[in-house]
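All protein chains of the complex are present and in place, except for one that has been dropped.
Labels A, B and C are assigned to the chains in the order they are written; within every chain, residues are numbered from 1.
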Amino acid sequence: MASSALTDSRWIARGIDRSAAGPFALWLTPWFVLLALGVYAAWRCLYYGLGETNMDNRFAFGLWIFLDLAIIALGAGAFFTGFLVYLMRIKELKAVLNSAVVLGFICYSGAVAVLAIDVGQPMRAWFTFWHPNTHSMLTEVTFCISLYLAVLAFEYVPLVLKNRRLRKTTSFLVFEHHMHIVVPVLAAVGTLLSFFHQGSLGGLYGVLRGRPFAFREGFSIWPTTFFLFILSAIAVGPSFLILTTRLVEKITGKKLVPRTVFEKLGFISGLLLALYVAAKSVDTLIWLNVTSPAAGFAPWEHYAYRPYGLWLMAAEIGLFGLLPAALLLYRKTRERGVWLLTGAALACCGVMLNRFVLTVQTLALPTLAFDEFMQYMPNWQEVATFGGVVAYGVILYSISYRYLPLFPKERELAAESREEVNHVSER
Amino acid sequence: MSKTRRDILALGGGLAAGIVFTPVPWKILDDASIWTQNWPWIPQPVKGPVEWKESACTMCPAGCGLKVKMAGGYVVGLSGKDGALCALGYGAHQMNFHPRRLRVVYRDGRPSTWEAAEAAFRKACEEGPVAVVDGRPSRSVSRAYQAWAAATKGMSYFVARAPEEAALVPLARLAGAPVEELAYDLEKTKLVLSLNAPLLEGWGGPQRVQRLWPELKIVQAESAKSRTGDCAWQRVSIRPGSEAALAMAVAYVLIDEKLAPATSPRPPKTAADHARDAGVELNTVLEIARALAANRPAVVIGREPEPAVAALNILLGAVGATGGVVRRGPVSGAFQSMDEMPTGLRAAILDSTVPHDHQPSGDAERFRFTAWRGEDEKGWLLPAPGFLEENPDGAGDALLKPPEGVRTLAAFLGVEVKAIESRPVAAERPLTCRLAAWPQPASSASPPADWTGPWTPAVLPPLSGKLYQESALFPAPEKGLLA
Amino acid sequence: MTPQSKPKSKPRRYGMVIDVDRCTGCGGCMTACAAENNVAPSDSRATARTGLTPMLVHRVTREGRTAFLPVTCMQCENETPCVTVCPQQAVELDKATGIVTQMPQRCFGCRYCMTACAYHARYFNWWDPVWPPGMERTLNPGVAVRMRGVVEKCNFCHGRLHEAEDKAAAEGLASVNPADYRPVCVEACPTRAITFGDLNEPASEVSLAAKGPEAFRLLARLGTEPKIYYSSKREWVRDLAERGPVERREARRG
Partner (left out) sequence: MLRPLLLFLAGLAAAQIAGWYGFPRVLYTTHAQPFEYRHKTHAVKSGSTECDGCHTLRPDGVFAGLPNTESCAACHPEAQGTTKAEATFVKDFVTTEKEVPWLVRARQPANVRFSHAIHTKRAALKCERCHGRDGETDTVRPYQQNRISGYSRDIWGQSISRLRRAPNEGMKMDDCESCHKERGFVTGCLGCHR
C-alpha cells in the first residue's frame, strides 16, 4: 500500500493534498462494479437486440433518451462557462472552467455511448454523415454533438498535459502551450455548436406534428422548443456546476473554489432561469390556446391522464422555475449556502422534469380517437446501462480530479485555509 | 521518455496516419455496415424464377380455389382464384413447417413406427369391426374408401359432419330427407336470426357469410359476445342454453300476430314465459318476430342441432323456399355420421380431413391420419401429407413433395384411387315439411363457456384454433380484436 | 435512346378508401400482409406493444356499438412526419407513386420516425426474425427480410408493385396496368372493404370514393394529408376521425 502510494504521488501536483492511493482505489471499486454491470447490460442489448429493454413501438424513446437529454442540458455548463470566460471576459469563472470541461466531456461522451446502444444498428450510424437528411433535427443534433464532443476532447487534452509527470516531456509542454492559443477559438466554436444542438434537441420534439402535446409553431424552421431548450440548458448549466463543485468539496473536505464564484454562477443561473420561465409561460399559453386546438386537441386533454396531471406544468413553472429563479436572484438567499444549493438543485430538477415530460408524456398520450393512454417502466437493462454511464462519469472525474488541475484556485485556497486554521467554511 | 518508446510512438504514428490514406478503414466501415444488412443468421427467400400454379385449399371443407406462387420448388405465396382467402388460407403454405407438424408415427403421445401401426391395424381388422372415417366425402379418394369399406368384411364408412350440417339434422328428420342434401340458401336470404351461430367466424366455410354480410341483415341472439354480434344488424343477449326458449317465444308471437299459418301448433308455454326463460324482454321478441316477417326470405340458424329451430323455420315458411333451407341433390349420397357410430367398434381409422375434435365414441382404438399434432392425442397419430403435399381430390399429382415418412390413408389401406370423371350436378329438389306438434327441445345448445372464437373448430379442420394462433401468421395479440 | 423519347409514366398517387361499414374484423388482411411481407412469427417475449403488424385492425366500441378500423401507414403527403425527421433518408415520399417508403437497409434504428407518427403505424424489429426450421422456404422472394434493430411499416406491398412494373416493361407498356397492382390487404378482404388506386386519376374508383360525402381521414387536422381514406354511413364512426367529446369524457375519467 505504502509503495503504491509512493509511486502514485509522483503524478499528483505539488502543493495540493490528495488521499493515499489505497483509499482512492477503495472509493473507485464500487463504481467499477457498477460500470461492469452497465457494460454487461449494454452487451445484452447489443447482442440480443433492443427487445432486451422495456421500450416498445409506442414508447420508442424511453429512459435513455430522457436521461441523455437531461445530462446534455446539465452538461451545458461546459460550453457556457467557456463562453462566459473567453467571450464575455468574466475571468473569475476560470476557477471552475477546467472542471466544467471535464463534466461536459463526461456528459456528452456518456450520452453518445448510450445513444450507440439505443439505436438498433449502431454500425450504420455513419450513414447520417454520408446520406444526411438536412431537414431532420436529428441530423443537426448528430452533427453538432459529434463535432462538439471532438471540441471537448480537444479542450480536455491541454488539461491532461498539465499533469505533473507529463509536463516533464518538453514536446508535450510545447504542444500544450500552443493549444492554449486555440482554446478561445475552441470555446467560440463550441458555443456555436452547442447553441445549435441544444436547440435542435428541443426542435426534435417541437417538430412532431403528429404529437400535439409536443408540437410547437416557431420561427422559420425552428419551433419554439428550439429556443426554450437553449435557454433552459444555459440556465441550469451553471447551477449544475455549483452542485457538482460543492459535492466534490463536501466529499473531499476541501475548499476548491472561492465563494464569490458560486454566487456569480448562481446569479447568472437565476437570471437566465427567470428569462426561461417567462418565455416558457408565453409559449405554453400560445400552445394551449392556438397550436393544440388547431390540431383538434382540447388544451387540458393533455393533462387528463394520471399521473401526468396539470400539477406537472405547475411544478415545472412554479416549483422548479420561479422558486429557484427567485432564490438565486435574491442576494440574501444567494449568499446563504443552503439556499444557493437549494436553488441550484431545484433548477436542475426542473430541466430534468422538462426533458422527462417531453420524452415520456408526449408518447404516453393518445392521438387517435381509439387510442389508449399507455405507461412505460424501464427494466434493469436500461437502468443498469445508464448506471454504467454514471459510474464512468464518476471514475473519470475522480481520476481527473486526482491528477489534473481541475480547480486552479485550489492551491491558493488551501494555503489560505492553512493560515486561518480556525476559520471553517460553513458546512 | 526512453528512446525505444519514442521510436515506437513515431512508427506507430506514421502507421496510424498512413492507414487513413488507404482503403482499409473506409472499406471496412462500408463492408461492416453491409454485413449488418445481410446478417448470415437472417433467413433469405429461396432463389429461382417465380411461377404461378393453380390448386385448391385443403385447410377446411370450403376448398377455396388457389393461385399458388412458387419459386425454387416451394410455395412462396397464395392468392384466391375467385375471391379472397381467409386468414388461415393466406398462410396455409407456412403450416407445413409449423412446429406441430407431425413427421413420425406417435402412439399415445410416444414416438412409434409405421410397422407397429400396420401390425396394430391388421390385428384390429382381424378382430373387427372397424370404421373408416372421412371428412370430405365428395373427393375421388372418398369413393375409393367407400368401395373398399363395402368390399371388406367388418368394415364400415362414416363421415365427420361439420357443425353447421349437424345443426340441420332435426330438420332433416322432420322433412324425411338426408341431411347431406339440405343446405341454407343464404345467398338469397335477406335476414338471418342466428342463435349463437358463429356466422362471421367461420360458419359454413370461412368466407361464405363474410361475402354476404354487407347486404345481409343478421339478428344475433347470443349468450357469449362474438364478432358476429359486433357486426350484426341487431344484437340480442340471451341466457346460456336458452336458444330453444327464444325460438319458441318468437314462434308464439308469429302465430299470435298472424305472421305464420293460424293452423300451426303453438309452443308449450306463452310468449312471455318463453321470453323470460331466454332472459329477454317480450318487446324484443316482438321486434324480432316482426323483423323476420318483414324481411322475407328470412331463415333461422342455430349453432347446435335444435329441434325448436327447425320448427321455427317451418313456421316461417323458410323450408323448401328460396332464401331458406333448400334440398339439393343428389350431391354425393347419404352417409352415416360419425355421431351415429355404433358402440362396440374395435377400431376407427380417420382420414386427415377429419377435424381433431371429432373423436370416435367408446374405446375403439384410434388411427388418426393428420399432418399436425393436436392436443392430448390418444391412440395412433399417423403423419399425413400437409398442405398441397397431396392432391386436394386425392387423385392426381401434388404441387409439393411430402417429407420423408409421410403416407396417405389410401396408401396405408392399399386402395387404388381413380379420379372421378363426372360428378352429379347439385340440382334443386322440392322440400316440404309440416309441423304436427312442437318437438322436445335439445338439452343444451350454447357455446361452451371457454369458447373465445374467432376460429371455431368448425373452420379449422384438421386442427383447432390453437394451431392458427401458434402459426407465423398470428400477429402479436392486439387489444380488443382477438381478446 | 434519348431521355426525352423514353416512355415516361406520369406520377401516380396511390391511396385507399376503407369502407368501415364493410369490415367484419376477420383479420384476413393482417395475416395476408404478414405472409406477403415476410413478417416473422412474433417472438415469445413479444407483447401487443412490441409485435409487428404493418396492418392492424382496431376494434372500437362506443356505447355498445362496434366498428372495426383497419389501420396501416397513412401515406401522409404534406410534411410527412416520418420523412422529415429521418436523419439519413431511410424514409422517402416516392415521387413516382406517392408511397412513403421505408428502407430497412438504410435505417439505423433511432426510432425517431416512430415518435413522429401520429397513427402508431411504424414498427420496430425488437428481435431478430426467426421462423420455425424450414419455414424460411416459404418466404416471399419479392420482399427482403428485415433484420433486428430497424423500423418497418406498410410500403403498399412494394413487391407486388415491382412485379407489376416488370410485367408492364416486358409488355412494352409505359406504366403499370392498374389491374396488375393492388396491395395484398385489398385482395384479401372478403367483403371488398378496401378500394385501392391512383388518386391522380379523377375517374378512378378510389378518387370518387375519397370524394364521397361519407369519406373521412383520421386526424386530418394535423395537416399531414394522409392518402388513406375511410368511409362510413354511421355518424359515430365518422366522429372517430378526431378526438371528440366522447374521448375527452373518457380522458377526464381516466
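The definition used in the following text is that contacts are C-beta pairs under 8 Å (C-beta built on N, C-alpha and C of every residue); 3 or more make two chains touch, one makes a residue touch a chain.
All of these numbers come straight from a predicted model, not from anything done at the bench.
J.: Could you tell me which of the visible chains the hidden chain touches?
T.: The chain that is not shown touches these displayed chains: B, C.
J.: Of the residues C:Leu69, C:Val143, C:Cys189 or C:Val206, I need the one that contacts the missing chain.
T.: C:Val143
J.: One chain is left out of this view; which of C:Thr97, C:Thr195 or C:Thr224 touches it in the full complex?
T.: Answering carefully, the residue with contact to the hidden chain is C:Thr97.
J.: Please identify, in ascending order, the residues of subunit B that touch the omitted chain?
T.: On the side of subunit B, residues 6-7, 9-19, 21-24, 27-28, 30-32, 34-35, 37-38, 40, 44-45, 48-50 touch the unshown chain.
J.: Applying the definition given at the start, please give the residues of subunit C touching the unseen chain.
T.: These residues touch the chain not displayed: 1, 3, 6-7, 89, 92, 94-97, 99, 101, 103-106, 141-145, 155, 158-159, 161-163, 165-172.
The rule is short, and it goes like this: only the chains that are shown with their structure count from here on.
J.: What kind of graph do the touching chains make: line, ring, star, complete, other?
T.: Per interface graph, the chains form a complete graph.
J.: Central chain, going by Cα centroids?
T.: If we average C-alpha coordinates per chain, C lands closest to the whole-structure average.
J.: Report the chain whose CA-based centre is farthest from the CA-based centre of subunit C.
T.: Comparing chain centres, A lies farthest from subunit C.
J.: Could you work out how far the Cα centre of subunit A sits from that of subunit B, in whole Å?
T.: About 61 Å, centre to centre.
J.: What is the distance in Å between the mean C-alpha positions of subunit B and subunit C?
T.: 30
J.: What is the distance in Å between the mean C-alpha positions of subunit A and subunit C?
T.: Roughly 40 Å, centre to centre.
J.: Which subunit C residues touch at least two other chains?
T.: 46-47, 50-51, 58, 60, 128, 147, 149
J.: Of all residues in subunit B, which are in touch with two or more distinct other chains?
T.: Residues 36, 479 of subunit B touch two or more partner chains.
J.: Using the touch rule from the top, collect the residues of subunit C that touch subunit A in their complex.
T.: Interface residues on subunit C, with respect to subunit A: 43, 45-47, 49-51, 58, 60, 69, 71, 79, 81, 84-90, 106-112, 114-120, 122-128, 147-151, 218-219, 221-224, 239-244, 246-248, 251-252, 254.
J.: Once bound in the complex, which stretches of subunit A touch subunit C?
T.: Answer in residue numbers: 48-51, 55-61, 118-122, 124-125, 127-128, 130-133, 135-139, 142, 204, 207-212, 294-298, 301, 304-306, 362-363, 366-371, 373-374.
J.: Quick one: which bits of subunit B touch subunit A in the complex? Just the residue numbers, please.
T.: For subunit B paired with subunit A, touching residues are 1, 29, 32-33, 35-36, 479.
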